[in-house]
Structure formats: C-alpha cells, structure tokens
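A single protein chain has been removed from this complex, and every other one stays in its place.
This part shows chain A:
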Amino acid sequence: MAFKIASSPHVSRNLHTATVMQRVILCLLPGLVVQCVFFGWGTLIQVMLAIAVALGSEAAVMKLRRRNPAAALGDNSAMLTAVLLGVAIPPLAPWWLIVIGTVFAIVIVKQLYGGLGHNLFNPAMAAYVLLLISYPVQMTSWVAPSTVAQQAPDLLASLQAIFGSLASSELKLYSLGIDGVSMATPLDTLKTDLALGLTSSESLSKPIFDGSTGVGWFWVNLAYLAGGLVLLKLKAIRWQISTGILVALFVCASVGWMLGPDNHASPLLHLFSGATMLAAFFIATDPVTAATSNRGRFLFGALIGMLVYFIRTFGGYPDAFAFAVLLANLCAPFIDYYVRPRTYGHRAGS
C-alpha cells in the first residue's frame, strides 16, 4: 500500500488570505455606514462602482497573464482596494474619477508589479495621489456634513451627481453649509483660515466644527477606530503600525499645540479628522507594502504619523495620509533590512 508523502507540518490554521481580506472589508463597514449618514449615498455608490471596476480589471489582467482569474478574485484583495479608494474620494465625485483611480490601482500599481504580494506601493493610496494631483478640483470638493448642510443629497441626487446629469450649480449646493458658505473638509478649512491669519480657536468656531473636531468627521473616525479595534482583536492586523501612527501623530501634534495653540490644530483634531483612523487601521496596515518585523512596523507607523503631521501642518495639502503612506512604502525595504529581530541564541546585532 502506497501512502502520501508530504513535508511537515501536516496541519495548518484555517485562516486564509481571502478570509483575512474579507474580515478587513467587513470591519470597514461601520465607517462606511457613518460616512453615508453624514455625506449621503455618494460614498456607497462610489464603493460599488469601484468594486465592479476593480474586479473587472483584475480579471482582465489575470486573463492577459494567463492565470486563473477566479483565484485572484477569490482572494478579495482587489475588492479591498476598491472599497478603500471608494471611501477615500469625495462622495459626489464624477464616476470617471473612481474608474480611472481603480483601474490605475489594480492594473498599474498592483498587477504590473507582479500582482498580490509584489506591489511596492499601496494601490489605493497610489491611485488616490494620482487623482489628487491630476484632478485637484474634483478631489477636494467634499459634501457638507448633512447635519450642517443647506441641502443634503438623496440617493437619486447622488446618482445624478456622480453620473454627470446634475447641473454644476445644483452640485455646488451640496457643498454649502447652513450659512451658505462653501464647506471644505475641516482640515482644509482650518488650513485656509490659519493661512488667512485667523487663530485656530476662531476657525474652530465655524459651523463645520463642533467646537473641537469636525462635524461628522469625528464620528466617521470613531467608527473606523471601532472597526480597527475589531481587526486587532481578530488578529487580522497587528498593533504596531496603527499604534506607531497614532502615537507619532499625537506626540507631534501635542508638541506643536503646546508651542503655539493659536496657530496649530489640537491633537484631538489631528487624531479624529480626515483619514486618520481609516489610514491607521486599514490603509497603512496593508502588509504587502509595510515593514514586516514588529519593531520595523512600529517605525513604519511612526514615520507615517510624523509625515502626516508635517505635511498637514507645513505642506500644501490639508490631509496627507496618501503621501505619507507612499513615502513610508518606499522606506519599508530599508527598514526591513536594518530592523531585524534578535534571533534566539544570538547576541544583539549579530
């Protein structure tokens, strides 16, 4: 009787890539829901559109590479990229924006580098940066939060806005606040105000802020934080990168705020504005493009946190996670080379 030969171990944990990706997507849902609550159906439509485009382009590329498309689609990584890009771009951005971004993310950033596991840059963030640089107007036109907006877009209006059948004058309505002033994101508002010579407390008294953080954005970030904590609990991600980002951002923001509370944003505003929690738990933790050792990951996260603070405070862009993540991606191989754990039985440094 002949038996089967295989190398040990003969058991394996039943936790596969597809499951991990699926869990990450599920943990994104609370944040997505809160975003829809504050900014209308647009985000959901963008996410759906992105998923469709992502799966289509992934399958097409796999076909071209003569690989099995089902295997690639089955790992849920393309879907995760699509969801991340979908929640990152303005809810009422025209449809072609997300299409261009998603195709770029999947085809150029991911598949041309060799597919899953081989890409150097975070696909969603590389696509976001491409769109931000190429279409700055569309990429910075955020909808005013529904609680303080003059007019909130319903499902039909969102669809019309995205697919281009809405007059631009009507579209503009959705970005107006109660006071009829166009509403940028809280970080953008603060940056503009500080540049205009206002103090941060004066800026924070505007309707887009509720006194300390941005209206809506605080809850969005809180929802992503909750989702992230679930991910940590499930061990789909490890704590080092997220902690590194949040600690570095908090420390930098605290120092800046203590030195000049009038012309700096508070640590609270930094932590609960823009893409902070989304990036800290869902974007920067993409293992493919991050450092791999524990210490290396903490450094990787801390680098992102610092870069975010400096770009937000001194750079030309109100939010900075996409740039910071890409820059840290570049440093990941370097970090991995120099930051290695001490092997059992070896002295430090050997």
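By our rule, a residue touches a chain if its C-beta (ideal position, glycine included) is under 8 Å from a C-beta of that chain, and two chains touch if they have at least 3 such contacts; residues count from 1.
By our rule, contacts and distances are computed from a predicted model.
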Q) Any idea which of "ABC transporter substrate-binding protein", "Nicotinate dehydrogenase subunit B", "Ion-translocating oxidoreductase complex subunit C" or "NAD(P)H-flavin reductase" UniProt assigns to the chain that's been left out? A) "Ion-translocating oxidoreductase complex subunit C"
Q: Using the touch definition up top, pick the residue from A:G117, A:P136, A:G164 or A:G260 that touches the left-out chain.
A: A:G117
Q: For the chain that got dropped from the picture, name the residues of chain A it touches.
A: 1-13, 15-17, 19-20, 71, 75, 77, 115-118, 238, 287-288, 290, 292-294, 297, 336, 340-346
